[in-house]
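Let me give you the structure first, and then I'll get to my questions.
Note that one protein chain is taken out, while the other chains of the complex remain in position.
All chains are identified by letter, namely A and B, in their written order; residue positions are counted from 1 within each chain.
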Amino acid sequence: MTDHAISHGRRSALFAWLTSETPSSRMQARCVQWFLGWLGLARNPLAMLGLAIVVTLILAAIFAPLLAPHDPLAQDLGRRLLPPGTDGNLLGTDELGRDILSRLLYGARITLYVVALVVFTAPVAGLIVGTVAGYAGGWVDVVLMRMTDVFLAFPRLVLALAFVAALGPGIGNAVLAIALTSWPPYARIARAETLTIRNSDFIAAIRLQGASPLRIVIGHVMPLCVSSVIVRVTLDMAGIILTAAGLGFLGLGAQPPLPEWGAMISTGRLFILDQWWVAAMPGLAIFIVSLGFNLLGDGLRDALDPRSGR
Amino acid sequence: MSLTGSTSGGRRAWLSSRSGVLKGGRLLISLAVTLLGLLLITFLIGRVMPIDPVLAVVGERATKEVYDATRASMGLDDPLIVQFLNYIGEVLTGNFGNSLLTSRPVIDDIARVFPATLELASVATLFGVFIGIPAGVIAAVNAGRWPDHLVRLLGLFGYSMPVFWLGLMGLMIFYGKLDWVAGPGRLDIFFDDVVPQVTGVILIDSLLAGNTEVFANALSHIILPASVLGYYSLAYISRMTRSFMLEQLAQEYVTTARVKGLSEWMVIWRHALGNVMVPLITVIALSYANLLEGSVLTEIVFAWPGIGFYITNALLSADMNAVLGGTVMVGIVFVGLNLLSDLLYRVFDPRAR
Partner (left out) sequence: MTKFTSAFAAGMLAAVAMTSTAALAATPKDTLVIATSIDDIVSLDPAEAFEFSGGDLLQNTYDHLVEFDPKNLSAGYQPGLATSWTVSEDGKTFTLKMREGVKFQSGNPFTAADAEFTLRRAVLLQKTPSFILTQFGFNKDNVNETIKATDASTLVIVTDKKYAQSFVLNCLSATIGSIVDKKTALEHEKDGDFGYEWLKTNTAGTGAYSLKAWKPNESYVLEANESYWRAKPAMKRVFVRHISESASQRLLLEKGDIDVARNLSPEDIAAVSSNADIKVAEDLRGRIMYMALNQKKAPLNDPKVIEAFKWAVDYKGMTDTILKGQYTVHQAFLPLTYLGELKDKPYKLDIAKAKALLAEAGHASDLAVKINHRNDPQTMAIAQAIQGTLTQAGVKVELTAMTGKQSLGEYRAREHDIYLGAWGPDYPDPHTNADTFAHNPNNTDEAKLTGKLAWRNAWDIPQMSKATEAAVEEAETAKRAEMYRAIQAEHQKTSPFVMLFQKIEQTGVRKGVEGLVTGSAISSVYYWTVTK
């Protein structure tokens, strides 16, 4: 700890505040907790590598129009299936003569879009269901958890597949299907946390002050569940990317000519023997990005979740 | 694709928050409700599909008369609730109707394709167990040193790789270029129907028939898809083994054993590992359930005629009976395996009692 204190000498006041062992407000306490978590994370080179990958993905998505050497949709039937390293097409071209590198860069936007949408819907829904069930107890609990159980009774991909088939293929529906199938674990986690918090002294104290159940749940229970849910979300991001790519691979995700990575692998499959790069490149992109999220999530879990046996 | 497995973690937390062992009756009721919900969801999905099930039967060129007659004969003119009740009634008697794609009873189709998935998932699990457990032990023993990081990294690779892509690349390299293994499918064309079907699992049937040629061919077909699929359970199993082992190695009896002069080998592989076998078995049961999921994409890449392949094909052809039957079947097996893992955990783990 002291090493850090010295190297961060200029910001020592803030640093002291952030590392205080006797926080003076709940806000400070939470900040301290997060900051310590960050310090733990920063010491983990693999997690930092993950973070770097994720940041790169975000930058690539934002600056795709500047970085991409070509229009990702521009076809040139005369220059199709060129190998990587060809002049002007660093990663080669696909079956319609489109530049694979440009498509990958624009594809990062789709991937990020899917992840962002799912991450802002499913965990929230799960959090609400879980905390309400846990706090209310009784039949509300039974009904909500039974529902959760039913959804958990399907392998996720099979259910997502069925949903997309019902809703029709497309990127929006793929997101919806993934969100619909990924909220139950969060509900479980949130409920388990709620059960331990519910009977704690401080909640009892708040209750005695006359706070409404809704207020207790939103104001006091939910915030305490957030950190374990966040860890789980980071760990799930790779899963979300892989599921989305799987749907794209089956032709149920983003529609052509959108450069969705899974769909790109699906077309590349036709040329796998002689033009392997058409399928290999987008697969590599998915792999690297998922790995980034996994490394980061793994590190986050170690840093934030003291119970994970490390 | 998430094998990180907190599905079960959450479930376990929930279960263990209740006091005592679940009572049998209550368990059965909750199981029945889950299955009913499962049927309801599949049924509803089937009904809102934009694919017209009648068209799926009659095809593009049918006239209006043919269309109407078929629609009525399929019972699609009844109200939804009647259709649902009819459906439950049929399912309870083991009747999922006929598949449109194969013109055969769905239950027969499932009986035909399920052993293929079972075979694939089993070999994949073997793969995960025989590599994952030693890897996890080595990682735990060398915690914080390079073997630990290596195992951890390999595990993360497993979680990050799109299974269909890994399969494609494997096929291209090991089948297409190197010719080390056999290609897609369960057997070479000629070996089809050579050995009599007993269990439906070719590796077993061929041994029962004493036909080593078929066995070798089947093995050569299954190695690649099973290792691709098994990579995921390998990652999961090695991770869990590592954390269980860390817990054990920190216990007093380990120190005592060492002090007593027992060899390190005995301490680690016999005593410590022996003590974590029980929780590991529940982990294996869980990873087995999760393989059902991974197997959908793997089966498609390897043209493996299992249940995932069957459901996906049926889905894309609006073969509703097959989709519903297949999904319900997968759901039941999934629930069953999860339940089994919970039970094993409760029965064997002293802390859960």
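Here is the rule we go by: contacts are C-beta pairs under 8 Å (C-beta built on N, C-alpha and C of every residue); 3 or more make two chains touch, one makes a residue touch a chain.
The structure displayed is predicted, hence computed values, not measured ones.
Only one of B:L166, B:I223 or B:A257 touches the absent chain when the whole complex is considered: B:I223. Within the full complex, the residue among B:R104, B:R145 or B:R258 touching the omitted chain is B:R104. Screening B:V181, B:A257 or B:V276 against the full complex identifies B:V181 as the residue touching the chain left out.
In the full complex, subunit B makes contact with the omitted chain through residues 50-52, 55-67, 69, 99-104, 109, 112, 126, 130-131, 133-134, 137, 175-176, 179-185, 188-190, 192-193, 216-217, 219-220, 223, 269, 273, 303, 305, 310, 313, 316-318. Annotation for subunit A: contacts to the undisplayed chain at residues 73-75, 77-78, 80-81, 95-96, 168-169, 251, 255-257, 267, 269-275.
One rule holds for everything that comes next: only the chains that are shown with their structure count from here on.
Taking each chain's centre as the mean of its C-alpha atoms, subunit A lies 24 Å from subunit B.
By the touch criterion stated above, subunit B contacts subunit A in their complex at residues 1-2, 4, 6-7, 10-11, 13-14, 17, 30, 33-35, 37-38, 41-42, 45-46, 48-51, 149, 152-153, 156-157, 159-166, 168-169, 171-172, 176, 243, 246-247, 289-290, 292-294, 296-297, 300, 308, 311-312, 315-316, 323, 327, 330-331, 334-335, 338. Looking at the complex, you find that subunit A touches subunit B at residues 46, 145-147, 149-159, 161-163, 165-166, 168, 184-185, 188-189, 191-192, 195, 232, 235-236, 238-239, 242-243, 245-246, 249-250, 262, 265, 269, 272-273, 276, 279-280, 283, 286-288, 290-291, 293-295, 298, 308-309.
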